[in-house]
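One chain of protein is taken out of this complex; the other chains stay put.
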Amino acid sequence: MQPVERENYLNKEYGIGSWLLTTDHKRIALLYLISITFFFFIGGFFALLIRLELLTPASDLVQADTYNKLFTMHGQVMVFFFLIPSIPAVLGNFLVPMMIGAKDLAFPRINLLSWYIYIIAGALMMHCMLTGGVDTGWTFYTPFSTAFSNTKVIEAGLAIFISGFSSILTGLNFIVTIHRMRAPGMTWSRLPLFIWAHYATSIIQVLGTPVIAITLVLVVAERALHLGIFDPKLGGDPLLFQHLFWFYSHPAVYIMILPSMGVVTEIIACFSRKRIFGYGFVALSSIAIAVFGFLVWAHHMFVAGISVYAALVFSILSYAVAVPSAVKVFNWTATLYKGSIRYDAPMLYAFGFLGLFTMGGLTGLFLAALGINVHVHDTYFVIAHFHYIMVGGAVMGYLGGMHFWWPKISGKLYPEGWARLAALIVFIGFNLTFFPQFVLGYIGMPRRYADYSHMPEFQVLNVLSTAGATVLGVGYLLPMIYFLWSMRYGKPASDNPWNAAGLEWKTASPPPTFNFDEEPVVTWEAYNYDELDAPNKQEVPIVG
Amino acid sequence: MSDSSVVAVHGEAHGGTDDPALRHHFATEEQQRNASSLGMWIFLATEVMFFGGLFCSYLIYRHWYFGDFAAASKSIDAALGGTNTAVLICSSLTVVLAIWAAQTAQRTLMLAMLILTMLFGLAFLGIKGKEYKDKFDEHHVPGSSFSFEHEQIPGHPDQYANPRHAEIFFALYFIMTGLHALHMIVGLGVFTWLLTMAWKGRFTPHYHTPLEIGGLYWHFVDIVWIYLFPLLYLIDRHP
Partner (left out) sequence: MFDNFPLWPQRASTAAGSVDALFIFLLIVSGLMTLLIFVAVLYFAARYRYRPGVPAEQIEGSIPLELTWSIIPLGVFMVIFAWGAVVYFKSRTPPRDSTEVYVVAKQWMWKLEHAEGQREINELHVPVGRDVKLIMTSQDVIHSFFVPEFRMKQDVLPGRYTVAWFHATKVGTYHLFCTQYCGTQHSGMIGSIVVMDPAQYEAWMSGGNTGPLSATGEKIFAELGCATCHRSDTQGRGPNLQGLFGSPVQLEDGRIVTADENYVRESILDPGAKVVKGFRPVMPTFQGLVSEEQLNALVAYVKSLAQPGAAGTKTAQSSGAPGNGNQVQ
């Protein structure tokens, strides 16, 4: 028996037009959710083919040219069309205005434009992939990409160039929103750390993305017009490309992990029922990561032919950037101390994140060590390292956040039992897939190899990895199924099923179109779990 | 629970008229104006990074191939480039005057200054077009018909520029000035829209934010040129 449904952002208007022309940040977040999930499937499909090919040493499932396209497009799709937008465009778009007490982002129409730019870029990328694809590796190194590859480098480059604008506009929108649209009483030190994380991410998006944009312009121009900017035969320097490329692509990895850290912070606070330990340090560490992240790019180039002295500088700076991340891990752990901990699915994802991000981050220390880097660069060790952070870290954070805020977004509860099972399957599957790759890398298996028939000793570890990947795949499919199921059959959610702190929980689930019935006035500190859990809890009014 | 009551609450609470220019998600016009302004400044920061990558590449090659770049630079017309610099600086002045005119409710002056700005912009593009044509005629456009033989390196009477290095100069020259010109064209589009809005009387001393942020963009395009001109046209020039 359905009670009369309150008006909310989902039922306010129906029809495809009301979605495709919406300026409501919450609807735009859902548009992004559908699009990035689509690309996650595409990238995941490529990963499946890669892992199936690597079951046997010979290049017998697909030809070498096809394999080269598979790993290239897996990387491009996953990085540019899934990971970079994921949390900011879905959870960030949905929550940033609500968490600061605003009715929308500063520029709602630019927000919609941002999605359309992403879709156009995605369509161009799909067209590129369907009409031949590209085989340069997601890193596009010259002169292979500019003068030797026979594949659709220009089209792929343009698609990524366009997608960058989507990223820039989202970041711009968040920065202005956080600066100018905070509700009365919402001072910087009362902001949820999710906001701090997205603020830091947005700075990187805004300052870094234009550099990959110009780099791609130069690559496309060089390829189309046979210029010599990166081609030594014409007086150019291939290392210049690498510097320009990594100047963005290193900070890009922080775009991918910082939002996830913000999510994990919110979850750990809620499910420990206490304020995050060291709020100020966690907030500043996000900014520190954003700043230092711009100073370490050439640690991708230690064996590329840079001078020994440059290598020393970039190695030491890479250790500097590791410190704020370590600080976060310690603060999260310390938050658990004397907490009152529950093991709901979001928290299980947060635990998984803690473990996997720690491991991934520590292996970064290996890579930053110049002496070790020489041996493991361009091997499966690097692949394992970045998947631990991007999948074990970023994706787990994303899934944890989707579970945590699902009641707010959909107004329904997901099935808790299945969700905990899925979290466990993801954790186990992930480790099975990627831990063997550390060993594979150290024993010498290079990246981007379609065929290892002369090195049969690599097979056992590859088989283990592929087995793990199938488990991981199951773990990813489960939430897609039960989230969809819950939209129709899930129990209706209350305004604040987790009794969580944060303005977003003080409005209905799902929220009304303009988020709050009246503009909130904030008189309390962030993470006021003591007040929320007080025995004689007085509902603190949000209106002044 | 409907929006109109919420808007009404805001309108009354903040004492102003229900200004049609105030968008619903902003509480006050001041907030909206500050947000727009900050947004444009951040956008300009992205443009700085965009051109910055290009400038960086240019500076590196200029350092490595200084003589060759000097020879190539000599072949582009500094008089035309200098004229264009003056044109753009004047256009920035007219933009400022247009804004001042809006602030002081001088409609005719505002419209005249906007039109003048656009004319300066068109003049800039015209002069640029002439320069490009000259380069095309001299076979200095990178590609299969590029030729740069026996060009002396300034200050080194017995040394000739390496054509491949000179071709890099021209590649960067066309990309840098070409992207700049593209931004000018976008700027002209923006100003067409501003002119239309101004014609329709949308700008008042109270509200002329689009003029201000459009002006910011125009000034930025001007500043990029002020860097481009000496970097590209004035390498090792002597009177």
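Per-chain residue numbering starts at 1, and chain names A and B are given in the order in which the chains are listed.
The rule is short, and it goes like this: a residue touches a chain if its C-beta (ideal position, glycine included) is under 8 Å from a C-beta of that chain, and two chains touch if they have at least 3 such contacts.
It should be emphasised that the depicted structure is a prediction, and the values quoted were computed from it without experimental measurement.
> For a quick check of understanding: of A:W19, A:F45, A:F144 or A:W485, which residue touches the chain that isn't displayed?
The one listed residue touching the chain not shown is A:F144.
> One chain isn't shown here. Among A:L10, A:A311 or A:L478, which residue touches it?
A:A311
> Looking at A:N68, A:S286, A:S410 or A:S486, which residue reaches the missing chain?
A:N68
> Taking the full complex into account, what residues of subunit B touch the chain not shown?
With respect to the unshown chain, the touching residues of subunit B are 65, 67, 156, 158-160, 162.
> Taking the full complex into account, what residues of subunit A touch the chain not shown?
Contact residues on subunit A toward the absent chain are 59, 64-65, 68, 135-137, 141, 143-144, 148-149, 232-233, 235, 237-239, 272-275, 277-281, 302-305, 308, 311-312, 315-316, 319-320, 322-323, 326-327, 329-331, 333-334, 336-343, 351, 354-355, 358-359, 362-363, 365-366, 368-375, 377-379, 439, 442-444, 446-452, 454-455, 457-461, 529-530, 533.
By our rule, only the chains that are shown with their structure count from here on.
> Round to the nearest whole Å and give the separation of the Cα centres of subunit A and subunit B.
That pair's centroid distance is 34 Å.
> Please give the residue numbers of subunit B that touch subunit A in the complex, ascending.
Subunit B reaches subunit A through residues 1, 3, 6, 9-10, 24-27, 31, 34-35, 38-39, 42-43, 45-47, 49-54, 56-57, 60-61, 65, 142-144, 162, 164-165, 167-168, 171-172, 175, 179.
> Help me check something: in the complex, which residues belonging to subunit A touch subunit B?
6-7, 102-108, 110, 168, 172-173, 175-177, 179-181, 206-211, 213-215, 217-218, 221-222, 225-229, 234-237, 240, 244, 247, 512-514, 517-519
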